[in-house]
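Take a look at the structure below.
Note that this complex is displayed minus one protein chain, with the remaining chains in position.
Labels run A and B following the written order; every chain starts at residue 1.
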Amino acid sequence: MNSVKTLSLSCRNPNRRRLNRRQRTLVVVALAAAYLLLLLGGGLLLGEEGLSTNLTRRNMPPSLSYPLGTDWLGRDMLARTVQGLSLSFAVGLAAAGTSAFIALVLGLTSALGGKRLDTVITWLVDLFLAVPHLVLIILIAFVFGGGITGVIAGVTFTHWPALTRLLRAEVLQLRSAEFVLVSRRLGRSRWWVATRHLLPHLKPQFLVGLILLFPHAILHEAAVTFLGFGLSPHRPAIGVILSESMHYLSAGSWWLAFFPGLALLTMVRAFDVLGDNLRLLFNPRSAQE
Amino acid sequence: MWLFLAGKFLRLLTLLVAVCVFSFLLLEFSPIDPVRAYVGADMLKVGPEQWAKIAEYWGLDRPLPERFMRWSAAVLRGDLGVSMIFRRPVLEVIGERSLASLALMLTAWTFSGVFGFALGALAGMKQGTWTDRVIKWYCLTLASTPLFWLALLMLLTFAVWLGWFPVGLGVPAGVPAHEVTFADRLRHLLLPALTLSIAGVAGVALHTRQKLVEVLQSDYVLFARARGESGLQLFRRHGWRNIALPVTTLQFASFSELFGGSVLAEQVFSYPGLGQAAVQAGLRGDVPLLLGVVIFSALFVFSGNLAAELLYRLIDPRLRLKSACCKQGGYL
Partner (left out) sequence: MKHQEAITPLLEVSDLSISFTQYTGGLRQKTIRAIVNLSVNVKPGEVLAIVGASGSGKSLLAHAIIGILPGNASVAGKMVYAGEPLTPARQAALRGREIALVPQSVNFLNPLMRVGAQVRSSALNGNDAAVQREIFTRYHLAAGTEQLFPFQLSGGMARRVLVATAAAGGAQLIIADEPTPGLHPAIVRETLAHLRELSTAGRAVMLITHDIIAALETADRIAVFYAGATVETAPVTDFRSEGELLRHPYSKALWQALPQNGFRPVPGCQPSLDDLSCGCLFAPRCPMASPHCLTAEPALRSLRGGEAKCHHAA
């Protein structure tokens, strides 16, 4: 006799008391979202006082009163890190949001707007994907003058291609689905079909794609500010904090580089977890595991 | 086959032309004044006639289409202009630095490919066990790690604290060029290459694992199990053979990310490669060099994608034999 799990097969519906996988996924999603909101809120709440310089407490390693240490100007690294993270979050949000919007418009147009538009947009996607992301961001940031606008523009215009391809493929598949064909035969306009049939199907895909775009956008934004673009002295992003820390590494102030990067890692990871688990919830097939 | 290659070549040409036009146009609309970027700190000392002369020297006073034609003609001749920062022909700068970058990228690509494959295969075969979970967790964390932070940590640990490796650059400082040995170059290459490899392993391992899991859920693996095959034997006969091709092609298609990673690693380790050149060009407004790097990187990415496609055509018997059998039937 082989049995993976012995269970009493009664004729009525057996009930499940243990928290099943779906419910666990929902808990994970809630936790990840809470963490991210905390980071965003923390940046807004901490305000300016954490950033004040105090030369008496310079270069202190992590301790109870300063859990992440202080930097060469005596500023509390915890405050700086949280502020930097929330700035990265905001920039990432702006860039990813705009990128996703562009992807939605272009993806839909490409799939619904006829052969010629489709060819043009696909070709455009290939063009943007032909150059490595970072090089393209540098080019665009340079073109926009290099400041914070340059960075946002750079990140925005390099992340729409992948999502566009995804949405286009989805819409093409949906377009030949039977319920859409029937709708069109019944005389519904293209606009009606797009809003009533296609958008509801696309919403989960789009949402998951958007959320998974954030980690990429944030990482790229941090990378490009690290390289020196978009420098803004008042509210420095994580990339700037890390690039400045490079000067003090040989002096032994390891905490200047370690913690901000670690914090960035946790934020990116939280987005990944959020996006992946949402995808699990939305896609019934992968949820059967 | 030749038709396929010719088609690809044509595609490369159109792509490169498009990249050039696109970049040129972008730069045209940028608020950066190349002359100002060139002159830099000496701005106050340069009078308006001098300014105009510099602009004229570079042909900046000509209309846009003419400038583009002149530039394209020069590019076709092989002349990518002169780098403002290095005061040398762009082609020369790129040629020199691309060797350093390619060495870095090739090493990292190979290591991450091999170790990533091994790790991913292990995770896939032991799906659901603790081994799999640990490997997955490790890779997912690594994939979310900012590469430049990882590079900083590597620098901190191995160069600053342990002192095993030099703190940066491509060759030992202060040593005349002809006295730099291969071993020296290797030592300076190792830390950035190691960093890039570690970062790259995550992606490859996750892909490999994914593909292997798919293969293991296929009908033919089910039948193999029904015949009593399992474990290492199953992997040898059905596992690695069926994932080797997709995984390798994915590796080739990841040239784009590889280049991006190299830019960051070079910056942290002050390694004199193309990436660092690109950053300098972007920050200081060296337009010819920036354009040159953009074109070269597009070529690099294209060659990777082409290699990926060729690999499929040449190795997968379903594609290889189908085309052969159709040719014999005379339907081409």
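As a convention for this text, contacts are C-beta pairs under 8 Å (C-beta built on N, C-alpha and C of every residue); 3 or more make two chains touch, one makes a residue touch a chain.
These numbers come from a predicted model, not from an experiment.
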item: Which of B:4, B:137 or B:220 contacts the chain that the document leaves out; value: B:220
item: Omitted-chain contact residue, chosen from B:70, B:237 or B:313; value: B:237
item: Where the unshown chain meets chain B, residue by residue; value: 219-220, 222-230, 237-238, 241-242, 316-318, 321
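The rule is short, and it goes like this: only the chains that are shown with their structure count from here on.
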item: Separation of chain A from chain B, taking each centre as the mean of its C-alpha atoms, in whole Å; value: 23
item: Chain B-facing residues of chain A, complex; value: 126-127, 129-136, 138-146, 215, 219, 222-223, 226-229, 239, 242, 245-246, 249-250, 252, 254, 257-258, 261, 264-265, 268-269, 272
item: Residues on chain B engaged by chain A in the complex (per definition of touch); value: 15, 18-19, 22-23, 26-27, 29-32, 140-141, 143-149, 152-153, 155-156, 160, 167, 255-257, 259-260, 263-264, 267-268, 275, 278-279, 281-283, 285, 290, 293-294, 297-298, 300-302
